[in-house]
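Omission of a single protein chain aside, the complex is shown with its protein chains in their original locations.
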Amino acid sequence: MPAPLELDADRLLPVEPALRSVARDLYSSIADLPIISPHGHVDPAMLRDDLPFSDPAELFITKDHYVTRLLHAAGVDLASLGAGSAAGADPRSVWRLFAENWQLLAGTASGYWLTHELVTLFGIDVEPSAETADATYDAIAARLSDPAYRPRALFERFGIEVLATTDDPMDDLAVHAALAADDTFRGRVLPTFRPDAYLDPTAAGFADRVERLTASNGTATDDFRGYLAALEARRAHFIAHGAVSADHGVIEPYTVDLTDDEASALYRRAVAGELDAAGAREFRGNMLLRMAGMSARDGLVMTIHPGVYRNHSSATFEGFGPDTGHDIPLTTSYTQNLRPLLEKHGLERGLHVVLFTVDETVYSREIAPLAGFYPSVFIGVPWWFLDAPDAVLRFRASVTETAGFYRGSGFIDDTRAFLSIPARHDMARRLDSAFLARLVGEGRIPLAQAERIAVDLVTTVPRKAFKL
Amino acid sequence: MPAPLELDADRLLPVEPALRSVARDLYSSIADLPIISPHGHVDPAMLRDDLPFSDPAELFITKDHYVTRLLHAAGVDLASLGAGSAAGADPRSVWRLFAENWQLLAGTASGYWLTHELVTLFGIDVEPSAETADATYDAIAARLSDPAYRPRALFERFGIEVLATTDDPMDDLAVHAALAADDTFRGRVLPTFRPDAYLDPTAAGFADRVERLTASNGTATDDFRGYLAALEARRAHFIAHGAVSADHGVIEPYTVDLTDDEASALYRRAVAGELDAAGAREFRGNMLLRMAGMSARDGLVMTIHPGVYRNHSSATFEGFGPDTGHDIPLTTSYTQNLRPLLEKHGLERGLHVVLFTVDETVYSREIAPLAGFYPSVFIGVPWWFLDAPDAVLRFRASVTETAGFYRGSGFIDDTRAFLSIPARHDMARRLDSAFLARLVGEGRIPLAQAERIAVDLVTTVPRKAFKL
Partner (left out) sequence: MPAPLELDADRLLPVEPALRSVARDLYSSIADLPIISPHGHVDPAMLRDDLPFSDPAELFITKDHYVTRLLHAAGVDLASLGAGSAAGADPRSVWRLFAENWQLLAGTASGYWLTHELVTLFGIDVEPSAETADATYDAIAARLSDPAYRPRALFERFGIEVLATTDDPMDDLAVHAALAADDTFRGRVLPTFRPDAYLDPTAAGFADRVERLTASNGTATDDFRGYLAALEARRAHFIAHGAVSADHGVIEPYTVDLTDDEASALYRRAVAGELDAAGAREFRGNMLLRMAGMSARDGLVMTIHPGVYRNHSSATFEGFGPDTGHDIPLTTSYTQNLRPLLEKHGLERGLHVVLFTVDETVYSREIAPLAGFYPSVFIGVPWWFLDAPDAVLRFRASVTETAGFYRGSGFIDDTRAFLSIPARHDMARRLDSAFLARLVGEGRIPLAQAERIAVDLVTTVPRKAFKL
């Protein structure tokens, strides 16, 4: 008899009976509200084309670096998992490797989400294992040919009200335009302006990229004002296609205010490939500040995702490409790094800056105090490694006492894994209910207030932060 | 029907019934013990004059930057709140802004304390809201004219045994002397020596300030030994008026041991306005160490409150002055920064140094280990942003396993808000009871020991740390 795979109806709710009862009521009032997903990495072409998903391995494993990294850590080769740029791995073999190592995911966020997805979407009722691998593979594969499992049908079934993608500034956004123009698809799919590679002189291909950018707007590559104008033009293009935010994945949230002449001098050296590391840092720091200025003017919400050392293992990067599980967090600090930006734009009404972190120490020390004063600063919910039950509760306990419930971003799934979106939002709703129930149980807020907050956290709060 | 405002008799106690029962018993044994408040910011003139409080807005909002910052973050103008140096805001309008935004405070320490104060002191039984704003304003205002609501009556009603204020070194302490000499007031109100502005060459007006200081003791401004002697003389003046501690609000707890010649050279450049940032840091670091030496000799307990970037928003500072909600924490480190001080004075019996932090990471990593060895080092309880239920429990869980219960400062309210003093001490007592109950429930300490510790934490522990 294989071990059963089950979903506890009260999962993530507090175990203490009185708290569980309160939490269950709170959760049930929000469980089925529409999903607002203002930041993520789903490929919009998937929704345009609406093709069946190819196989269980691609759906759950090869594209999910949360999963492949844990298998890799246990000694499984990335090539045999078909991870990253590896190709040609047999999907069924990949699935077997995953199933045999199921216990490695116990207690992780991925294990939790996968259980949710396997049970609720595919009706799998046995634990993945060597023994059950083939049967579960076949069961999932069989469903994938069902029209109800195509992307648009799932989009509707998931109750997604808004889904934001993440896009290159030079993207023509034709896919988004096609989706918007398609009367047979009612979902709202918004692009997000992600200009990192155009703002960092040390990014591979920077000069070529800004050449294309500036050329698109009719200015010379080394004309700094032309470069700024081209960025503004691309932002306008994104806004015209429904974008509400611009995303910035920087290694540190360093900002610096430079004159146009200073910045222009750095820019010309950057384009010429003559900027040293210190100069590149100044340029990036100034551009982050200038992007805040553009956001204050054109209204795009600015999200900052800093503090990750990307591609820590060169050999893995060379063999399998980026996003293959070896991006490792760093200490992050906002108070001083962000001050030039906030001095210049922090009190402007048009600006919304959402601060994310993979360094938990920042929550109570910096992000909550900043968001507790600046109307422009919003608290990004737990991101990446921290998007997991205990980390989420630590987050709520760290920021709420300083900043309350109304300075947050609302939940953000930040995922490439389309099928995990409901699992992730459901997790967040359960945890918010658990947290609120504890405050009620401890006599810190009345139940009626908790009921209002629970609803606000998935409706008005994300709408306000992301101007939806 | 407006929503009721209520205080749960068991608030902040654990929800699990067995733990709640133990916690309730522990709490009830200490709930009514006198309040020892060895560090805070109440204006002593308020107690000397004993005038009625002016209005609900001034009492609860305009002077409380915990509250105004959250309203500001939500988009309410500080001017319309009468915050800081803003004047002329209509108290009733301010109160309405506060009441309409009551939900912003849900889950914050301020929301918790205000509920306590409104219910226990003013008998308010409806939640603040646009609808109830006028009625609650009137109800509070009516009470303020009652003699029972004058400062001295409240001081007695609150059960305050000792209240320390925070004072400029050049203060003549006439107010404290008047209170001590007043037979009609039996409270003990002690000054605290707060010399920051006289020790930091980068503080505005430093040269003028030390000129007045040294002149008061009959030496030339640029005479370093005279400067030290003047500081010692002012400390003696404070001790003569009952002071037990000197408070140091430094941006970092950096200390450095310099010879008199080295320090004197820095001092002369400081007075002349010629000291650069690096030199100013050395001077401050040396003066912090020298203040420890003075404390070891004259017995004033040294409290260190580091790691806050003051006045983060220049525009707000210029418009509304300091203490208007935009002081933001920084990473803080003690192990290496404080070593020169502890090498020189850390084993001296006369020295007590109480270490506070707004960077929680320091608790288990540095403060508890230091206080677990040096007899001179005491653990400051959670301060400022961390003075809230979850943060306090994190603090206890972070320091107790390394340093036990007897290396702490005892609770410190650190408040300007006189009316919040009982709410804050009550919160601390409930949380200590909750923490102790958990240790009892987990079989880590026997109940009888928990009972002794609960009492010690509000009696012998603060008395020892502050030499009361």
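In order of appearance the chains are A and B, and numbering begins at 1 in each one.
Convention: contacts are C-beta pairs under 8 Å (C-beta built on N, C-alpha and C of every residue); 3 or more make two chains touch, one makes a residue touch a chain.
Note that the structure is a prediction, hence the values are computed from the model and not measured.
When you scan A:S85, A:T120, A:T202 or A:S313 for touch with the missing chain, the hit is A:S313.
For the chain missing from the display, the contacting residue among B:L118, B:V189, B:L370 or B:V458 is B:L370, taking the whole complex into account. By the touch rule set out above, chain B reaches the unshown chain at residues 16, 18-19, 333, 335-336, 339, 342-343, 346-347, 349, 361, 364-366, 368-375, 377, 397-398, 400-407, 438-439, 441-446, 448-449, 452-453. The set of chain A residues touching the chain not shown comprises 3-4, 6-13, 15-16, 69-70, 72-75, 103-109, 111-112, 127, 309, 312-316, 325-331, 358-361, 385-386, 388-391, 394.
The definition used in the following text is that only the chains that are shown with their structure count from here on.
We define each chain's centre as the mean of its Cα atoms; on that basis chain A and chain B are separated by 39 Å.
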